[in-house]
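In this view, the complex is presented without one of its protein chains, the others remaining in place.
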Amino acid sequence: MKHETKTHGAARAVAPKPALRRFHQARWDEPIIFELSVAGQRGVLPPEPEAAIVETAGDVFDNLPASLKRKTAPELPEMSQLHVLRHYLRLSQENLGVDLNVDVGQGTCTMKYSPKVNDQLARSHKLSELHPLQPLESAQGILEVMYKLEGMLKEISGMERVTLQPGAGSAAIYANISMIRAYHEARGEGAQRNEVITTAFSHPSNGAAAKVAGYKIITLPPDADGYPDFDALKAAVSKRTAALLITNPEDTGIFNPRIEEFVRLVHSVGGLCSYDQANANGILGITRARDAGFDVCHFNLHKTFSTPHACGGPAAGACGVTKEIAPFLPTPTVEFDGAKYYLDYNRPQSIGKIRPWYGVAPNLLKAYAWIMSLGADGLREAAEIAVLNNNYLLHQVLKIRGVSAPYAQGKRRIEQVRYSWEQLASDTGVHSEEIGWRAADFGTHYWLSHHPFVVPEPMTLEPTESYSREDLDEYARILNHIAEEAYSNPEIVHTAPHNSAIHRIDQESFDDPEAWAVTWRAYKRKYKK
Amino acid sequence: MHRIGLIVNPLAGIGGRVGLKGSDGIETQRRALELGATPRSPHRATLSLLAIAEPDSPLEVFTAPREMGETSASEAGFVPRIVGEIHSGATTSADTQRIAREMTSLGVDMLLFAGGDGTARDVCASVPEGFPCLGIPAGVKIHSAVYAVNPRHAGELTQLFLAGKARLRESEVLDLDEDAYREGRVSARLYGTLHVPYRPLMLQNQKTASPASESRQMEAIAANVIEHMQADVAYILAPGTTTRAIAQALNLEKTLVGVDVICNGKLILQDATHAQLLDLVSRIPARIIVTPIGGQGFLFGRGNQQIGPEVIHKVGRENIIVVSASSKLNALRLQPLLVDTGDETIDELLAGYFPVITGYNEQMMCKVSV
Partner (left out) sequence: MSKKQIVYPYIPNSVPAVKDAMLKAVNAKSVEDFYADIPESIRFKGKLNLPEPFLSEAALTRHVEGLLSKNQSTRDVLSFLGAGCAQHYVPAVCDEVNSRSEFLTAYAGEPYEDHGRFQTLFEYESMMGELLNMDVVNVPVYDGFQATATALRMAGRITGRNIALLPATVMPDKLSKIRDYLKPDMQVELIPFDEGTGLMDMSALKNQINAQTAAVFIENPSYLGFLETQAEEIGKIAHANRAIFVVSVDPISLGVINPPVEYGGDIVCGDIQSLGIHMNYGGGHAGFIASRDEEKFVMEFPSRLFGVATTSVEGEYGFGDVAYERTSFAVREEGKEWVGTAAALWGITAGVYLALMGPQGMEELGRGIMQRLRYAVRKLNQVAGVKTRFSVTPHFKEFVVDFNGTGKTVEQINQALHERGIFGGKDLSAEFPSLGQCALYCVTEVHTQADIDTLVNAIAEVTK
């Protein structure tokens, strides 16, 4: 060490760099965009029509009734281009994408790396500027991608056909239940079969989508080991059963080993079985929906198949179905006649459209590219490492004071774990949600659980294959640090976050019709007069 | 200027520290003190008051004398106005009841009380319907839904309520039969309701059912039940807010803690006894509509003993309709519901699964254990 450190060392008053990352989110204090408006500024100029067009067209509003002509211009912000860009870039710095953090904290969401190359490929005008109605011979490339992606998902699920039309996972759940409804109707059992069975640890959209489809919902509680209660299923099934909608492994990360019995029991009364494969990331190439007897299943391409989550979409869902259900698939299907790819609309038993056109094409391309970059061995490696990562993290987390992994004690988990901070909360008064706010101070996400909170003080972690051992160690260190704080200095946790772009939000207005404001105009009306 | 009342039950929770189950009864309390127990409720009340920090809006605190509130308020830095009189070291539940009544007549905005289920019962028996109250948890066993999660939250909730930022929810006051409890039997009963401030939790992920959504849920349950009601069948409504909602949907006024009977849209029995019910079910076809009692989730045998085993036997298992807000089942962590009718054969008959109606066309398949 050089002596200058000594001579100038006296100025070094700050504490040394701590073991944990000294994260601090950007804090731009960025105003609401309307407050940046300067009258007259322009962000882009639309192309002007040529003089001949203007002249030939004449007064285009001459036959428009007064009720249809806009009287006053919309009060949109007026900003120069740089100012628009800068506003959004500043806000982007107050947002934590997967690319920036050890994103194992958003359990059930399968936060994996979305390869940049796939995004880049999808931005090509050869995809982005395709119109869905252009001649089929001019869209053979994207149709081939869709056809081959279906083929790969058929193999991964063991199913007969796959539709790529749904806009995301919940839309896929709905598409499946809609096909199930059509199947029973076609057999003359539509009115009779009016009940759908799901489980307490399945994604809320299973019950919710089936309710929209007109079904009565029966929920099975978990048994003492955390598995869906098989005896409860026995009590629930009947000639009224249309379907069982179930996830496996459930959000606890526990695989239901009796799943074949569940499926057989439902089949024995004439019901169908729908497999919500939102949690498929740990079982790719390990076990398949069809092998357990399921009639339909769905994947979330934005989870398991790496397409970016995009702040909550655009996403893509894919439904796999057996031969018996295939006639009911949404229109159109993508077919190949040996020479060219085409769209088949001639499907008399189809449920019709789930969304416009054929699916979220850029996401389909990204999922295709992801599978093509890994192949069968790579997919299995992804699954196995996701599971290894999860069990490694489980091992590290259980060393932390005040946390437990309820149910199936001593057993391994698949790709995620629902933990409980019940002990810590009872010891220190610090709640799981507060731990989450404190976790934000270290540049990470954290998630509790879907409703209902059957596991008290829940925390759900899902470390996908994208994270290194060092990443997992870092996340465990953060949790450990917060738990230690809860025991020694709970106030710092109670008052978190400290390093975020903003401070504790006043929640009261959000449930009060007099006070809530979903738009800036509503806010101005209610608060600024 | 806001005014709050504070009543501390200095003996709440005293039994727990020395291994006694609960603190009810002078004998238990005396033994607890002999065993060296020190009261913890005064300190917890202080913690709550410390959490009400609103310097720009002065707060006037009305308390019971000495260990029943004055001490706690002084420790938190308040100069309280004293209400009522007590005998230090020999306070009773009658003190709580008397002082609670006095405070509400003095115009306090809200009444805070530190204690357990027994204290909540005393307050419940004394304040007018709908009066804002909130419990500071200090008892050994707390089954009532009128307590904050911890003393600090009680203070924060109080502050939010005084600032007009928290609405009230009707919450159940439950208590155990402590004699039975010390003998190892668990028995919860519904004693009434109090109106306590409700805070939408800080984060959507942890939001529990709000008063509005809970009442929507009860309306949905009621609609589901009423849709399937048949003419000339007697519907025996067990105690509870969920069963009361069914009567309300029919524009009928049901007793909260009693058993009422509806037939053809009319109340034909109010606060019925076991004998009356037995007579009824032997004359006309009947169904029982029952909801689990919070805390341990007893379906039969706690707080609804009027519906005795003979009645259940006559009505038959298939004519029992179980209803519950899903939040209540979730609070029980979806664990089995319990029965203890006093007749083992009937208990065995009830064991197994019941589809519990949790909403319109929504059921949870719940297990019933003996």
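Letters are used for the chains, namely A and B, taken in the order the chains are written, and counting of residues starts over at 1 for each.
To be clear about the criterion, a residue touches a chain if its C-beta (ideal position, glycine included) is under 8 Å from a C-beta of that chain, and two chains touch if they have at least 3 such contacts.
Please read these numbers as outputs of a predicted model, since none were measured by experiment.
Student: Among the chains you can see, which ones touch the chain that has been omitted?
Tutor: Spelled out, the missing chain touches these shown chains: A, B.
Student: Which of B:S74, B:S213 or B:Q276 sits in contact with the chain that's absent?
Tutor: From the options B:S74, B:S213 or B:Q276, the contact with the absent chain belongs to B:S213.
Student: Of the residues A:S67, A:Q409 or A:S488, which one touches the chain left out of the display?
Tutor: The single option touching the absent chain is A:S67.
Student: By the contact criterion defined above, which parts of chain B meet the unshown chain? Give residue numbers in ascending order.
Tutor: 203-205, 207, 209-210, 212-213, 217, 220, 326, 358-359, 362
Criterion: only the chains that are shown with their structure count from here on.
Student: Any idea which chain A residues touch chain B in the complex?
Tutor: Result: residues 200, 207, 211, 215-222, 229, 231-236, 429, 431-433, 436-437, 447-449, 452-456, 494, 504-505, 507-508, 510-511 of chain A touch chain B.
Student: Chain A touches which residues of chain B in the complex?
Tutor: 149-150, 152, 160, 165-166, 200-203, 205-206, 210, 212, 326-327, 329-330, 333-335, 352-353, 355, 358, 361-367
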